[in-house]
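Just one protein chain is left out here, and the rest sit where they should.
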Amino acid sequence: MTRKLRAGVLGATGTVGQRFIQLLEDHPWFELGAVAASGRSVGKPFQRACSWKVPEPMPEYARDRILSPCRPGLEVDFVFSGLPSSIAGVVESDFARAGYPVVSNSKNHRMDEDVPLLVPEINPDHLELIPLQKKRTRSSGFIVTNPNCTTIALVLALAPLHRAFGLERVSVVTMQALSGAGYPGVSSLDVTDNVLPFIEGEEEKVETEPLKILGQYKEGQVDRAEFRISAQCHRVNVQDGHLEAVSASFRQRPSRSELVEALASFRSLPQALNLPSAPRRPVVCLEEPDRPQPRLDRTLEKGMATVVGRIRPCPILDFKFDLLGHNTIRGAAGAAILNAELLLARGMLEGKQ
Amino acid sequence: MTRKLRAGVLGATGTVGQRFIQLLEDHPWFELGAVAASGRSVGKPFQRACSWKVPEPMPEYARDRILSPCRPGLEVDFVFSGLPSSIAGVVESDFARAGYPVVSNSKNHRMDEDVPLLVPEINPDHLELIPLQKKRTRSSGFIVTNPNCTTIALVLALAPLHRAFGLERVSVVTMQALSGAGYPGVSSLDVTDNVLPFIEGEEEKVETEPLKILGQYKEGQVDRAEFRISAQCHRVNVQDGHLEAVSASFRQRPSRSELVEALASFRSLPQALNLPSAPRRPVVCLEEPDRPQPRLDRTLEKGMATVVGRIRPCPILDFKFDLLGHNTIRGAAGAAILNAELLLARGMLEGKQ
Amino acid sequence: MTRKLRAGVLGATGTVGQRFIQLLEDHPWFELGAVAASGRSVGKPFQRACSWKVPEPMPEYARDRILSPCRPGLEVDFVFSGLPSSIAGVVESDFARAGYPVVSNSKNHRMDEDVPLLVPEINPDHLELIPLQKKRTRSSGFIVTNPNCTTIALVLALAPLHRAFGLERVSVVTMQALSGAGYPGVSSLDVTDNVLPFIEGEEEKVETEPLKILGQYKEGQVDRAEFRISAQCHRVNVQDGHLEAVSASFRQRPSRSELVEALASFRSLPQALNLPSAPRRPVVCLEEPDRPQPRLDRTLEKGMATVVGRIRPCPILDFKFDLLGHNTIRGAAGAAILNAELLLARGMLEGKQ
Partner (left out) sequence: MTRKLRAGVLGATGTVGQRFIQLLEDHPWFELGAVAASGRSVGKPFQRACSWKVPEPMPEYARDRILSPCRPGLEVDFVFSGLPSSIAGVVESDFARAGYPVVSNSKNHRMDEDVPLLVPEINPDHLELIPLQKKRTRSSGFIVTNPNCTTIALVLALAPLHRAFGLERVSVVTMQALSGAGYPGVSSLDVTDNVLPFIEGEEEKVETEPLKILGQYKEGQVDRAEFRISAQCHRVNVQDGHLEAVSASFRQRPSRSELVEALASFRSLPQALNLPSAPRRPVVCLEEPDRPQPRLDRTLEKGMATVVGRIRPCPILDFKFDLLGHNTIRGAAGAAILNAELLLARGMLEGKQ
């Protein structure tokens, strides 16, 4: 590579934006070209406008960057979007129409028919939607999205199982971390000595996004996968790391060892291409009886893998297990960065002309 | 009633034993006749031997009671057992053979064929096992047990549904409180900023006990109910109150309003008899979208009810919902006290002869 | 008493306002005459406008009360104010000028020269400021305030020591509960696995308010007490109950037993008058080596007392100890209610003419 591509970060002061800043430090392919935020922050240095909440310290390189407005005109090759959903829809479309590749973590365009809901290990072929999208918008820019934080941890484990055995039904009960609600997010008064059995809009996402991700690209569209998902979502008193209790049934019921083998041996395109942010193992299987645990296992594979444990037969569906994903790394900014790496590797990120 | 019956508490210094002491204060039918504990504590005053962990203050009346050994000979009419399972099996049998009614919270004898696993709202007819038990042991004493803390919260909600619609399959994922592990129980280092996806032996209890409780007493035995349960149990950072995410399918699928009606209108024998510890409503249904919550709802009906919320259709089974029970009140000592009240009301607790 | 006085609650939907509602249920002298809140809530039923955060359930009697605006005109005999400081200053003055007795928990008027900063056990004679205040404002209404939540727990212990031995220097390091910050208050992301070493404006209040409270009323003014206080305030991950590590030196250094005796035997006017909310013991001394603890001791004396423990000599000042107060009961709404009870007992709350 002759030079690093310049990435803009939209919504840079938010919790997802902060993760972009942290993960882009020393990235081998990308450098921070611009930070952009909403009205009140524009013109201020990043460290002044931002209440830093990522556990790792704020990288030196970003401290004095001046915040731009979230409008096309940034001197960058592409943008990452960590914008809140209240404005992401319009702003991302504006950037795409202005010729920017937009690699978004926001929910707004995920289910658009010609927008890939991309997980590089699972559906890289969905990138074929992009020429159609460009054609529709008559622009060289485009939008690529990554899934909801709960969805992605789940779907990384479902994908190899679906390919191998054909999913029929998936039941998932989540115990989600506080950081998933952003900042200030959940009041300490609500969650101390407590569990919250409701997260607005979350169950709908978990019940629909996997069907698009695991769907088949065919002749210009993605046919939804045909299995059923039921989700019950909870917020627990954990800083980072969504834990999910899953049970699933299959068209061809595997043995336990076949199921473990399918998960543990799962490797895909990002591993073959050796993308910088790709986990060596997209799914890590633990055999200890009391794992995965959020605090102990969320940073395995630098937070880019789904960690699975307690695999055992289910008296109702075929098998049940617990899985864990780092919701602000693989569940947000890390997922978008991996998406951008795949785009670059596929020659689709030559940058804004 | 001419006089209060004298209750002994076995395992009085443990967390369940402490709840017995607290709940027996000012009980209209029972008074504390003796406190008994293991070797090192014998002969000490209760307040010296006991590290009090119940949120309510230690009742004055118990402070200076001297601890007896856990051996028959106590001057009481019956005993409550909050003994640890390592010794409960033998000690409870000893007391029963010595002529004491034993109202136990321990797991050891729950699945014995002629021992009632009693929930007064559900299976008071299982008390007919007691004459058979007495006959087998050739004693006027006997053992009655209450279910595991997770089971009882679940089965109080399942019972009216099973009666009305016939359960087929029940999937339950639990988020259980710290007090369920006793004291010292879970280390703070293990559960701070964490969830533990494993509780030894718990899933087995939850998958089997309800089938006995909801079974039919017929000709000297209890035929197990015939539906399937799958449990996935977790420990979360909550002081008291087990939260359970349930989904269920039925032989005759009800409408949502029929299901709510069956739960909310559930009344049974303890309510009809107006037993002192009986909740007015064994099942409380909440309609707010984010309830039940452990900290807000665990003390409804003085901790003696199961609180249900978020009732909605399930894409896999028929309906899903969250339920909550107070694990150290209805889930332990409170359940045993209600059992004793039913025994007394039925004339089965005339006391040790 | 012929009839209960009607109390209005200003700021009824806030966390302090909710405590007023909860504590006024079944009050022997007062009844809820009106609930008032800010613009958006006006006209709604209380239960719809309020996100209830008090651990006890919302009392039935308040659920359907319609919220009025915070403007004079309420049909009540006096008002309690739990208003945020951003508006309390003006609104409370408006009510006082309109003839209402205002019993306030807000900070705005605490240090006004002719406004009593009242703690009924300590400075009931400061009520003599009220005629002066009425004269200045040419109104039959007036304002009485209670101290900051941290101050009041501290000053209840300092008062008997100051009277008996003459305070010279007081050093206090606080570990304050989350509820002290209101709702939503502290983000769970900020305080999980953490302590916050700063609470805006808190140290200033703790270093000055006690000097007014313990000051001498003389000829129309309160002369500040003359000792020095140093405060270092922290927020910890506790729901309710401020813990304070105190050390103090005295003009006449007492023995340890004299100091304990002064604290434990402290009784004052509210106890003599048997005011309904008065704690039997304003200061409770515990001798166990590891007390007081917020979760175990905050509700002693129904949350109206200061609980002291670990009294021991200090190598620098004379004695050191830990104290605990319930910040939303004696530290807020409960303090104001006790103030109103004293006003009534003194004939100063005949109500708005």
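Order of writing sets the chain letters: A, B and C. Residues in each chain are counted from 1.
Criterion: contacts are C-beta pairs under 8 Å (C-beta built on N, C-alpha and C of every residue); 3 or more make two chains touch, one makes a residue touch a chain.
Computed from a prediction, not measured in an experiment: that's the story for all the values here.
Touching the missing chain, out of C:A98, C:L196 or C:V260, is residue C:L196. The chain omitted from view is touched by exactly one of B:V186, B:L211, B:I229 or B:L338, namely B:V186.
Within the set C:Q47, C:T137 or C:Q232, the residue that contacts the chain not displayed is C:Q232.
Of the listed residues B:Q133, B:T208 or B:N237, the one in contact with the hidden chain in the full complex is B:N237. Of the options C:P210, C:P270, C:P292 or C:G331, the residue whose C-beta touches the omitted chain is C:P292. Although one chain is not displayed, its contacts with subunit B can still be listed: residues 53, 178-179, 183-193, 237, 239.
Touch with the hidden chain on the side of subunit C covers residues 169-171, 173, 175, 192-198, 207, 228-230, 232, 234, 236-239, 243, 245, 247, 289-296, 309-310, 314-317, 320, 322. In the full complex, subunit A touches the omitted chain through residues 55, 57, 192-193, 295-296, 300.
As a working rule, only the chains that are shown with their structure count from here on.
Relative to subunit C, the chain whose mean Cα position lies farthest away is A.
The distance from the centre of subunit A to the centre of subunit B, with each centre set as the mean of the Cα atoms, comes to 43 Å.
Centroids of subunit B and subunit C (each the mean of its C-alpha atoms) stand 41 Å apart.
Subunit A and subunit C have Cα centroids separated by 48 Å.
Among the residues of subunit A, those in touch with two or more other chains are 192-193, 237-239.
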